[in-house]
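Heads up, one of the protein chains got dropped from this complex, but the rest are sitting where they should.
A, B and C are the chain letters, set down in written order, and residue numbers restart from 1 in every chain.
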Amino acid sequence: MEDRKKDHIDLAFKSQVAAPHSDSRFSYEPLMGSHMQGVLEPFPFLGKTMRVPIWVSSMTGGTALARTINTNLARACNEFGMGMGLGSCRILLEKEEYFADFDMRSIIGDDLPFYANIGIAQLERMLQDGTYHKLIGLVERLRADGLIIHVNPIQEWLQPEGDLLHHAPFSIVEEFLSLTKMKVIVKEVGQGMGPESIRKILSLPIEALEFAAFGGTNFASVELQRSTPEQQELFGPLALIGHTAEEMLGVVNEMVDSKQAIQCKQVIISGGVKTFLDGYYLTNRCKLPSIYGQASGFLKFARG
Amino acid sequence: MEDRKKDHIDLAFKSQVAAPHSDSRFSYEPLMGSHMQGVLEPFPFLGKTMRVPIWVSSMTGGTALARTINTNLARACNEFGMGMGLGSCRILLEKEEYFADFDMRSIIGDDLPFYANIGIAQLERMLQDGTYHKLIGLVERLRADGLIIHVNPIQEWLQPEGDLLHHAPFSIVEEFLSLTKMKVIVKEVGQGMGPESIRKILSLPIEALEFAAFGGTNFASVELQRSTPEQQELFGPLALIGHTAEEMLGVVNEMVDSKQAIQCKQVIISGGVKTFLDGYYLTNRCKLPSIYGQASGFLKFARG
Amino acid sequence: MEDRKKDHIDLAFKSQVAAPHSDSRFSYEPLMGSHMQGVLEPFPFLGKTMRVPIWVSSMTGGTALARTINTNLARACNEFGMGMGLGSCRILLEKEEYFADFDMRSIIGDDLPFYANIGIAQLERMLQDGTYHKLIGLVERLRADGLIIHVNPIQEWLQPEGDLLHHAPFSIVEEFLSLTKMKVIVKEVGQGMGPESIRKILSLPIEALEFAAFGGTNFASVELQRSTPEQQELFGPLALIGHTAEEMLGVVNEMVDSKQAIQCKQVIISGGVKTFLDGYYLTNRCKLPSIYGQASGFLKFARG
Partner (left out) sequence: MEDRKKDHIDLAFKSQVAAPHSDSRFSYEPLMGSHMQGVLEPFPFLGKTMRVPIWVSSMTGGTALARTINTNLARACNEFGMGMGLGSCRILLEKEEYFADFDMRSIIGDDLPFYANIGIAQLERMLQDGTYHKLIGLVERLRADGLIIHVNPIQEWLQPEGDLLHHAPFSIVEEFLSLTKMKVIVKEVGQGMGPESIRKILSLPIEALEFAAFGGTNFASVELQRSTPEQQELFGPLALIGHTAEEMLGVVNEMVDSKQAIQCKQVIISGGVKTFLDGYYLTNRCKLPSIYGQASGFLKFARG
């Protein structure tokens, strides 16, 4: 105890936090409750049973690292009761040899939600050339609970190897839903979505909307860092376009409040969620059943 | 005089203060009054007689330093007429040999308020195992005017050695009040309290509420600096939760204005009070009898 | 693909864009449309046919560099379908030998708008001494579509070699319009114009108003950098006077909304337009036919 008290004196001067920095989202009521004891209650989400309201957002990782990263993430999910989305599984459609890198069901276990992932442009192509059943087969082989479709038109446009879309992503998703009974999650990749897109997608019978909002990893910015300084200057402003989780949450809640028809009944709040307090704050305010997700926040611990 | 004038020229250029920095809390009326001559009138507070409206907030200091610090603080109180709260006296419940470090009544003198101090978790334990009378004995031996209970659930939770609470601090205080006639002051330790907690505690017959508000020494942050970088990142946001003295004052005044039942009739405004002007401003606006307190502000002068 | 994915991981941590930086001017609707395929439709502007809504704003460049810069800019206009304003052609009124530096019609081609340029003070002098027909001759020899008049009273005043105006620029332009059928564009040089000036000039039968607004290259500041430190300190504040493109746009739209008489029917939005998104945003909101212009933004690529 003496040590702790001595520390206090030395640290007190380094621990001055100025008043304007207080987190005004929360009211601190030290007199009103006791500490929580024990653990959270398990709860149903995405048709499975989770033990904490946390989602590991989709990340692909270069094939060499992919297995390590995915294995580490799946183990953490299993240990703590989180759900997990795979990064893009496109490579598996062509090269069977990478299957083991994504084959995480046995590690995460059967009780927790586990989803495959494909890009909207790839899905459009497979719908057009009639090969979309390969996706269904892939999800089955991975024993995934369903498919995440990431909708990323800015990233595709900025990316030299990117694909252009010929139809509105909304109608591509709709067509896919009409052809299969697979559970589908729709997400962006870090720019979020505006009100119109949110309203459209919540009106469809998808399993969940994942925000993948603006404010965290920015994929437009990732792509730009791979291009020339001229392109960075020219296209840099595109990386600043987007919608934050807080903004998107506002649109969702407003739809609920105004009793608009919503077929999608679950939400994964993600993109720029920096801390558990952010997640707690946002899920608490969400008027649809929700959990929160992080991608880069997990990545730093999953590589080693 | 010549020297002073020469200084003026050289210093004038270094003494430009930009308009936006003006302290808008005060109106300066140079034409309206003369300088105050003489000293402040003594006034009753916490049942004693103080000569300045200043409180030395509770600080424990590692046993080696504790005696020096407490002695210096008690001397200053005696000289200027301030009141003083001891830091946590928990160690005295177990180890009698530290008694002299806290035994400041003979130095501060009989006329000024002087309080012992214990944490809410310790109090809860002593109420539960029926040893709370030891606290009463301790206060008596210290010839203290009463007991400060510090309520610090975030700090306890962040601290590896911390104790978890099994009841709401409000009811622990209430139980203690029902068992003793001792004067009690309730405080936080640097995060302050939200409106609900303030309203509850002012409704109880305590001697005073000490704010220990957010904006100065932050004990959540002190504890975090003693932990690993991962924990600092993870729990860091908790250190930003809290309420400033200005916010807390607003709640107190609103209770007075709306004539809510208040049994606690005195307030020590503390936590982030940086200067005598802050203290002057806040106590002037407070609608309950009040003085202002500082902890770290005194610590820097009390160690040597 | 593996490479791209590996890049992603390394770059993800460098690509965190904080929520407050989002560009709130745009709503991003990733689900609602497909990528644009093909090219923009050509459209009429300033009596010619442009292929992109972009204007190369007037720049003179010291005679040695002028030819290189003008040639590069004219080539780019020809390739992409932009219009171009020459920098001040005053020197050509005196020294025929510089003609080739400005003679860009054969490079830019006949289909695109191409304008000569003169300062308001020079124009005032030529109207006074009856030599203004030389300007008409110059425009003809350059095979330009018309004349840009730059109105820059602050710059002229700050410039040691500057000319003072004896009449209001508005009336000088008006007189010139009454004497010739030449197409005229009126612009500032980087400070923009206030509401009164905008309203006056839009009421005249000019071909276009170019904003040359505050927020980009600042000519008052350019002139000041050529003067003494004392003058810089004294006159520096003048360089901060001006009106942004957004402010000026507000005045234009308000005139349209309130149905004020407008004879000038086209606008070149320029001055501080940093990126194509700025240009897109501003031209989209403009209620008169408009394109956007940049000067310094092109200059950096035109010198080499």
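Going forward, contacts are C-beta pairs under 8 Å (C-beta built on N, C-alpha and C of every residue); 3 or more make two chains touch, one makes a residue touch a chain.
None of these values were measured; they are calculated from a predicted model.
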Shown chains touched by the chain that is not drawn here: B, C
From B:22, B:128, B:225 or B:284, residue that would touch the chain that is not displayed: B:22
Selected from C:34, C:180, C:231 or C:244 as touching the chain missing from the view: C:244
Candidate in contact with the missing chain, chosen from C:15, C:117, C:191 or C:283: C:191
Touching residues on subunit C - with respect to the absent chain: 59-66, 91, 151-154, 156-157, 159, 161, 164-170, 173, 186, 188, 191-197, 200-201, 214-219, 221-222, 225-226, 234, 236-246, 272, 295-296, 299-300, 303
Residue numbers in subunit B that touch the chain omitted from display: 1-9, 11-19, 21-23, 26-35, 37, 274-278
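Keep in mind that, in the parts below, only the chains that are shown with their structure count from here on.
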Most centrally placed chain, judged by C-alpha centres: A
Whole-Å gap separating subunit B and subunit C, where each centre is the average of the chain's CA atoms: 63
